[in-house]
Structures are given as structure tokens and as C-alpha cells.
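Below is one structure. I have some questions about it.
One chain of protein is taken out of this complex; the other chains stay put.
Think of it as A and B in the order they're written, each chain with its own count starting at 1.
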Amino acid sequence: MNAAQVEVLLQTLIAGVLLGGLYALIGLGMTLIMGVMKIINLAHGELMMVGMYIAYWMFSLFGIDPYVSVFIAGPLLFFLGILIQKYLINTVLRVDSILPENQVILTVGVGMILASAATIAFKSDYRSTPVKYGTSAFYLSDLWKGSPIELSLSIPWSVSFLFALAITAGLWFFLQRTDTGKSIRATAQDLDAALLMGVNVQRMRVVTFGLGSALVGAAGCLFIPIYYLYPALGGQFTLIAFVITILGGLGSNVGAILGGLILGLFESLTATYVGMGWAPVGRFVIFIAALLFLPGGVASLLRRRAFGK
Amino acid sequence: MSESLLQVKNAYKFFGGLAAVTDVSFEIRKGEILALIGPNGAGKTTVFNVVNGFYKPSRGEVWFKGRNISGLKPHKICRMGMARTFQVVKPLQRMSVLDNVVASAFLRAESREKAVEIAEETLKFTGLYEDRDVISKGLPLGKRKRLEIARALATQPELLLLDESFAGLNPAELDESIGIIRRIKERGITIFIIEHHMKVIMAISDRIVVINYGQKIAEGSPEEIQANPAVVEAYLGEDHHA
Partner (left out) sequence: MKKPLIPLAVLAVLAVLPFSGLSTYMMHILILVLMWTTIGMSWNLLGGYCGQVSFGHAAYFGVGAYTAGLLYFKLQASAWWGIPLSVAVVSVFAFVLGYIVLKLRGPFFALATLASGEVLRITTENWNGFTNGTLGILIQERTWVAKTQYYYIILAITAFTFLLVRRLVASKWGYYFVAVREDQDAAESLGIDTTKYKTIALVVSAALTGICGAFYTNYMGFIDPHIVFALHDISIITIMIVMVGGVATQWGPLVGAGIMVLLAEWIRSIPGLGASHQAFFGVLLVLIILFLPNGIVGDFRKITRLFGRARA
């Protein structure tokens, strides 16, 4: 491998890790909802799209930086998630029907409404926020003059990645240390036990859906400086979230983080070495491989090691 | 002594490194009623799941009719002549009582007419014939438990596994079910039963296996078990569900 090839590989890996960090955030929101509610939220990507439009709006109307919008879109999405859970999903849980997948189909309906509401409001145009630092980057040669290869680290990607890390750490703290967080974990682990322990499961479901939505909304704000925005973008990210969750192991938070990183790296490698258009196919290849060869996801590997078996 | 129908040989079952069943061995002889008892969480249902194929034993073997069935799928084991009921009843909810039993009678019937015939006969046998058109979701618990038995019987098994078919029944239903179990035995069907009701167990079983913490702690006739100090100790602190 010559220097140029090493350069391409390293650059690809860096891009993969950065993307993976953001993917992890999307996956975490999905995993959280899946763990507590045992349903799949097919409007997940659309919620992210809503987060992105909030950030876009804030930027074009008031000049608010997308990274500041994390603190606006997060709470707004939390509220939206609560409304969806309280008035739609909870209602369906009480309806008797032949197919239990009604709840999943319901989230499809919600996603359709969100996506076309965005189309009505913003047309199907591609949009982006022209932030000042949009194309700036750190270069390896700035730090090390004699470097044989040149690597760059995009500033918005890096900042988004750091934000994702901070939010993940915050979530971890919330789940481990706060009473609400512990109740959420208890509900996810064993519904009956949680009920017996006096956890208000109904409330936890609502909070969890809000939290999952807030996470993916925040992820949307982190994506906006580096991604084009259009109303139909949600579906693609719903699938990404699902692939991450399967890859990581259903309902496992650590798994979702690792799953996000793996997927980010894999997509980045596919895009560089196979072709841009094939990155989504690579996504599904890894998804099917995970289903076939690692049904419990990365989390099952971790668990097996922990028990020494 | 009559011929052995099923043998469990040194079976283990681990869940993520935790042992739910440890080195359990016993056999079931043709025509008898063998009861499996033990305190809550002792691993009784896990033993059932290992026997009927829902779980593959982590170690050890299960033999049925002279064949090693460890790792076979439940439907294959059922076809060989073993049927079971569930502790938490699993009726095919939106099907009528008759259709529930027809669905399982198809296992040994070539035509729909034949399946319906087997099903109706089974419903009469279990006293559910009057309820044949009721959607099974609407049955009271006692009858749902009996529907489980009817459904298992319609597969025409040689060995019937009953998982707490008496739990939650009122005294009248209890007597009725005991009668059904006795009549099943008279038909020559071997029965392996998990039960909490000590009175029922002592009244109907030929032999009893006791497990605690996933391990077998005793085996013998009802009289022997009642006198066994290890069993008494295992149940100490627990009420006797009598």
C-alpha cells in the first residue's frame, strides 16, 4: 500500500467513526423506545427530519446556530413524542384487533403525516444551512509539518461528533443515576417486576417515547450542518435506526452505540471502495448478515464474554 | 415394572451462564401418572420445555420411545406422540373452541371431516362440546384450561404433559378435571404433570419427582415423598397450596 492509499483508508475510517457517532445517537433513541414499549417506531426518521427542519428554521429566521438548536429541537421533539405516545399509541394499545402490528402501522401513518406536512410547508426542495464553518477543517499538516500523508478533519463533523458523545454521556447518567432513569430501565427489563415495584409504567412509556424523540431530534440538529435536508429523508433514517438496533442487539444501549459505529464505518468503507450509490446496499448486507449470523446483535457477544462462556 | 416411555438423562439448561436445570435425570413409564413438583421458580416449566423441545438441553439427553429427541423441534416431537398444555393458557384466541381442537386434530387426520370428527369426540370427552361454537377468548379460565387439555388430546398423544392444569380452578372444576385426568389414564395415555395442588398430586399420581433450584431432590411414591425430610424442608416457609 502506498502513501496515497493509506491516506484514503485512514480518511475513510475517520469519516466512518464520525458518522458512526451520529448514527449511535439515532440508534439510542430507537433502542430506548423499543426496549420499554416493545414496539418499533417507524416514524423515527421522520422525527429526526422534524428536528432538522426546526434547526433549519431557527437558522434562516433568527440566525441561530444549529448546535444551539439542539437545545430547542430536543425539548420540542420531546413534547411531540409525548403527544404521539399519549394520544395515538396508547389509544391503539387499548383497541382490540387481529394484528398486533397495528402500533407499528400506526407509526407509519404518523411518519407519512410528518413527511408530507414537511413537503407542504417546505416543498420537496433540498435545503442546507450555510454555516460559516461548513467547509472548514483541521489538517494534519498544520500540526505536523513533515507528515508523509495528509488527513483532514472536518470541523462541523467533529463538533457534531463531540455533541453526540456529550448527549450519550448525559443519557447514560440519566438512566443510571436518576430515579426516572432507573424506572425506565426497570420497565424495559421486566414489565411485571416494574409494576410490582410501583413504577408508573404508563408514565415511563410516555417519558421514554418523548426521550427517544428528543434524542433523534437532537441528532437531526447535529446532521444539519453536514447534510442536505428534504422532506422524504426520514424513511432512510428510520431504516438506519432499525439496522443499528438489530446490529447492536434489541434494547441494548451499549449495543446501539457499537452498532452505530460499525454501521458508520461500514458505510464509509462501502462508499469509498465500492461506490457512493452502494452505501445503502452495504447497510442492508450488514443487516442481513447480523440477522443470520449474530441474531442477538453485538450485545449478545458482550454478554457471552461477561459470563466467560 | 412396565416399559419406559421417556428418559431424561443428566439434563442441564443454562440461560446466559445461569443454570436453570442442573443434572436432572428421571424416567416416565408407560401408563403411569408422573408428577413433577417443587417450589416456585424451581425450574419445573423449564424441564417441560426441555422435554417437549422448546429448549434444547445445554447438556444431557432426552429419549422418547427409544429415540434421542434432544434438539428436535417441538412439532416433530409432537408428531412422535407427545403433547403438552401451557401453564399460561395459550388458546388460539380468535378461533372457536371447535376450530382450536380441529387445528390440532389435523395432525392425524387426512381430511377435514376426519379432523372435525376427532375434535368433536375430544370435546365430548372433555365436557366442552356444549361450548364448541364459543370464541375461545370468551371462555372462563376453567374451561380454557380444559380446552388446552382437549387440544393436546386431539393430537392423539402417547405422552401428555400437563403444566398446572388445575391452578385457579374452583372446587367443582377441580373435581371435573381430576375425573378427566383419570379417564385419560384409562385410555392408556401416559401423563407427566406439573402441579401445585398437593391434594390433587397425592390423589392422582403414581410417582413423584421433586426438584428445587433446578436439581432433583427426591423421587418416589406419594407416601415416600410426603415422608421425605428433604422435600419437607424445600417446602418450609412456603405454604402447601393445599
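One rule holds for everything that comes next: a residue touches a chain if its C-beta (ideal position, glycine included) is under 8 Å from a C-beta of that chain, and two chains touch if they have at least 3 such contacts.
Model, not experiment: these values are computed from the prediction.
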- In the whole complex, of A:V243, A:A271 or A:A299, the residue touching the missing chain would be A:V243
- Of the residues listed, A:D96, A:D179 or A:D192, which one is in contact with the missing chain? A:D96
- Note on the structure: Missing-chain contacts on chain B, rising order, are 52, 54, 73-76, 78-79, 83-84, 86, 90-95, 99, 102-104, 106-107, 112, 115, 151-152, 155
- Task: By the contact definition given up top, give the residues of chain A that touch the hidden chain.
- Result: 39-40, 42, 88, 91-92, 95-102, 104-106, 108-113, 115-117, 119-120, 124, 235, 239, 242-243, 246, 250, 275, 277-278, 280-281, 284, 287-288, 291-292, 295
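Methods note: only the chains that are shown with their structure count from here on.
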- Note on the structure: Rounded to the nearest Å, the gap separating the Cα centres of chain A and chain B is 46
